[in-house]
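Taking it in order: structure first as structure tokens, then the write-up.
Note that one protein chain is taken out, while the other chains of the complex remain in position.
What follows is chain A.
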Amino acid sequence: MSEIVDVTTLRSWLIRFAGDVEEHAAQLTELDSAIGDADHGSNLTRGLKAMVSVLADGTTPPSIGPMLKQSGMALVSSVGGASGPLYGTFFLRMATSAGECDALGPDSLAAAFRAGLEGVLARGQAVAGDKTMLDALIPAVETLEAALNEGRPFGEALKASADAAEAGRDATTPMLARKGRASYLGERSVGHQDPGATSTALLFRAAANTMIDGEDNQ
């Protein structure tokens, strides 16, 4: 199995993520209507569509950093809500970390995810347990790093990372929101799964599905 993620694979990952979010748009919006302003699904779908149209028009740079940067900028310009600057920051920081190269090895990919995570932490000023996308993002990145450190195969590490993101997503349900629009609800936010963590879990599941050879048969 290849342990190299090239620019084509990363594009597939982003396109897959966009497709998954669109598929789950209704669910995301429903989750957001419980504790937010009911726009996460539609906002993110709109932003990702803009990103996909950039990726699809054949003008994306052939090198990873610039490709991720262009994708992030497209997203930022069309989301509108908080997920724009947050996901935008994630991809832009990934772009900086990856730099001008054709392919990423497992450790470089993990480093890029880590840079993205640090960016989201700094941008959102939230911490784990605040009932935000970080509750999926932090375990996803940390699990990937730990698995690679233990010498587990890349494919297995990516799967573990996606699993961790989903577990983190599920764990947001009983949490009390402390950031964003949901925090205005206080106690009433308890009992609802966080939409941001939900979309982040999709991001890492899409990574596992596209970056592991033969997994993306659908």
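Everything that follows uses one rule, which is that contacts are C-beta pairs under 8 Å (C-beta built on N, C-alpha and C of every residue); 3 or more make two chains touch, one makes a residue touch a chain; residues count from 1.
The rule is short, and it goes like this: contacts and distances are computed from a predicted model.
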item: Record-based protein name (UniProt) of the chain missing from this complex, from "Iron(III) transport system permease protein", "Anti-sigma factor antagonist", "L-lactate dehydrogenase complex protein LldF" or "Phosphocarrier protein HPr"; value: "Phosphocarrier protein HPr"
item: Sole residue of A:G41, A:G84, A:P106 or A:G155 that reaches the chain not shown, by the stated touch rule; value: A:G84
item: Residue of A:M73, A:A111, A:A146 or A:A167 touching the missing chain in the full complex; value: A:M73
item: Absent-chain contact - pick from A:K49, A:R114 or A:R181; value: A:R181
item: Contact set of chain A toward the excluded chain (per top definition); value: 43, 73, 76-86, 88-89, 92, 123-124, 180-181
